[in-house]
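This view holds just a subset of the chains, kept in their places.
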């Protein structure tokens, strides 16, 4: 609610065309409307067509099903992350066109058309074992309305593979780098592109990897300057970030 | 070097208009030229007028002075971070217009004009003690050609202070959140804006803060989706990232 | 035993009205009676009607059953935390009115009436995934004789949801904040209420959450001053603390 | 602003006794007033006479002096924690009656009378080396208007010393336990009193103490149920918490 709308209500109260009770009810909601939370959300939704997102880990089968049932009733696109196959089986009962990506552990459903950006996000990953996170990022970026190019298995131990795909990486508006083990890929890519790089450490590895701590620290300490980092295995978060940036850029080329 | 240029050289070798020795030398450099590193760097420099950056920590007084002397000879703008006052005194001998920001610990010098963006980066911080990192971010963002708005002392313990400045925060293309102690500010801001948020944990705090670990983990685990993170106290890195994004967005409004 | 009682015994010894053997026996027990442990326990039990509490983790099925069988024989109310369903099945054999809360993993049984406080404890939580800890806190607080209001899903990423419930939160004598991931909710709530806040980090999250370490550090470093912290996932401990405080406050309003 | 006040304004608008401009200005501030932050703060201040608190660590001499100068101009009582002697020397220039507690590292100044509670807070500590934190807690509790009893050097290695002071500890409304090294004192005290216990781990110790981590973990894992914990060396926070609770309890005895 902007200043003009507020003035209008007050004038209508003065004129008597609006009752005090009605104005009261409207103004009581003012704090929240004035903070504009819903406005943001609606605006963002309209612009990028992004669905509500359900983080399924730690939720029961029943909770996930109820949330999705409600969202379907509101005609929302759906993205559920960290979903088990069992959850998928349950929600497919609600809507048979639900999609499940086993590797990404995502449930998606497109009830509304999603307008895609002209430019794309590149998702670059070090090894085959990181594919689960890559897929989560890809599913997220696509349902948020982004074109995506996936470039896998270009870890720094064989750096020529990376150079081979450099054109594709440099062509992106935003680059997501997914890497486990020592996570060095983010520094190398960060030094090769001018676009912002969002690094996702993965828990792929063993021993002194400490469930992704190794790659996380590497990425935070990256000697390349254009790199920022999200949580371990957080493919969703990286794609969400990348999508915000990608949608802000109009006609880069 | 593109395919056409390569074809041309081979044809000239065939015709004899180019000697084999010359062709040999050219082709030996092919890997590096083809990777085009200088091209990127030049391009970026032209576009954002950004200076070479010297990270002074761990370098001797002599090393810093020599690097800056060389850069002055190349007419570069200069940004030196983590610089001591003693380093500043030394390089001021080289060029009396060097500036020192005590709080930020930066040395800056503008020999070339820097074109500023129309839109601005917001730097939001929790407490007075975080100002050192805020200033480093500000100095960096400005010398990279960005307008900056600084909004300080809006920590979540008195959240109304934050709401008071919400318009300024929402008006930014990119938001940098600087916070120590528990670092909760990044999650709250992340939930209030649609722009990308770059979070900088600071080492401000004591005890279970563990030199910034607390704020770092908070920010990595942010329940708000549009937040990415840089290293503890890395005001420079956050501003560098923000600058890349800010320069990519043309005419947001 | 106070000084007067001790004097009396000595005088009776002197007079011969009490035998040395009897005095000896009495005085040998002096350390423990004088420390008055049982007295405390009895007093506390009478006042708050609180049951014995059994922490089931690490105990065998047999051990849990034996302890509860013994307590039933003493007509105690029962609260068993971290109980498996299998344990519940076993103790239901002893007493069919045992209750099991699957989410909270608690077994409860009320053999004695529990007088409730007029004022309530608010349990505020960030997300659906924290409900297990919320339920443990709720079961504990209720069987300790407290009224409880539960306010869930008000995480800081959508801070308007929190403000919506502010009256309920502010009406409480004590506020328990349950949050996983980055745990920022405790700082925000701590800045909004004048009652003591007891923060419970949960292990909800992944990656750099490190099984609740992230939320734990956040809460310990809270920039809001009225916040104290209990162990990760320790809904019971938070409620127990809150109950002590709630019972000490008489007629706040 | 409560519902009645809002109704009144609307009615005055309707009657024309208040101009739309005036109403507009009032209502624009509604979000913050309605959130009532200032209200809380004022209320709390009136009730406990507590001063603004300045956390000096990480602030420059100039920043601290400026903040205190401003607060003096508002006739506030003053409590500055983690203050150096140098800071004290500077602010004594502003007001010669400033007090400095070397051990506590606090600067205090009482311009307004502080009403004291009838009941007291007990501050119990393990060893002489913890006195710095004890003193910070004591200074804080007293300027917040609490009576305080300090019981030092009653570490568990000679547990009879603790029992000797048990009456004093049990007589308190709230007990603050300050302990470094292994921090076991909090569990023992927690098992001996019925009042809430706020535990402060200190960084006193060496080696596997890891700057207070040892005592912190001990206290978080306390097997005694009525214990909550604040940050390492956070004497201020413990006292602030204790003060809230102590002021809520009216006529315990």
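Note that the chains are named A, B, C and D in the order they appear, and that numbering of residues resets to 1 at the start of each chain.
In this text, a residue touches a chain if its C-beta (ideal position, glycine included) is under 8 Å from a C-beta of that chain, and two chains touch if they have at least 3 such contacts.
Keep in mind that this is a model prediction, so the values were computed, not measured.
Each protein chain is a copy of one sequence, and the assembly as a whole in this entry counts 8 such copies (shown in place: 4).
By definition in this document, only the chains that are shown with their structure count from here on.
Path length between subunit C and subunit D in the chain contact graph, taken as the least number of steps between touching chains: 1. When the CA atoms of subunit B are superposed on those of subunit D, the rotation angle is 90 degrees to the nearest 5. Just one of B-D, B-C or A-B has an interface built like that of C-D, with over half of its contact pairs in common by residue number: A-B. Centres computed as Cα averages put subunit A at a distance of 41 Å from subunit D.
Touching two or more other chains at once are residues 127, 158-159, 163, 192, 207-209, 220-221, 225 of subunit C. Taken pairwise by the contact criterion, the protein chains are fully connected, each one touching every other.
For subunit B in complex with subunit A, the residues that touch the partner chain are 35, 37, 40, 43-44, 53, 163, 166, 173, 192-196, 198, 216, 220-221, 225-232, 236-238, 240-241, 244-245, 248-252.
Partner subunit C is touched in their complex by these residues of subunit A: 31-32, 35, 37-38, 55, 57-60, 63, 67, 82, 201, 203, 211-213, 216, 231-234. Interface residues of subunit C facing subunit B in the complex, by the touch rule stated above, are 126-127, 155-159, 181-184, 187-188, 190-192, 205, 207-210, 213-215, 217-225.
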